[in-house]
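Omission of a single protein chain aside, the complex is shown with its protein chains in their original locations.
Let's look at chain A:
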Amino acid sequence: MVVYSFYIFDRHTECVYVKSWMAADSPGAAPVLSASSDDAKLVFGTVFSLRNMVRKLGGDDDAFISYRTGQYKLHFYETPANLRFVMLTDTGSASMRNVLHQIYINLWVEYVVKNPLAPVEHKGGAGVNNELFELGLDQFIRGMM
């Protein structure tokens, strides 16, 4: 299983965190995503529309979990507080919903929400990219790969 990249969007739909693990992989297999900030906007637009479409078709309780292309699989998890976690992996990986939930409760809540030095609103990603969160996330993801 390979994790390509990971995004967090806050309740104002702003991308507050991006991390990419693609450097270590062979460039041929990874989906073509440049490092430009437009990626995050495109990803958000995609998951936002898909979520709305899914709810319209399947009712309010239906949740958009993932979609797959020939190149990658996108996993989506939305918290009750309107935080959205997105992860791009290779096509063969199983559901990452649990993983995203774990990142939310063990890393986001612990090291961002309960961090006295992080602001409540993470405008421009302020307070999210702290050392403990970065380290924990990297260890967690690398432990799965």
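In the analysis below, a contact is a pair of C-beta atoms (placed from the backbone, for glycine too) under 8 Å apart; a residue touches a chain by one contact, two chains touch by 3 or more; residues count from 1.
Everything that follows uses one rule, which is that contacts and distances are computed from a predicted model.
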Which listed name, "Centromere protein I", "26S proteasome complex subunit SEM1", "TRAPP complex component Trs33" or "Ferritin", is the one UniProt assigns to the chain that has been left out? "TRAPP complex component Trs33"
For the chain that's not shown, point to the residue among A:Thr46, A:Gln102 or A:Asn115 touching it. A:Asn115
Hidden partner chain, residues of chain A it touches: 110-111, 114-117, 119-121, 127, 129-133
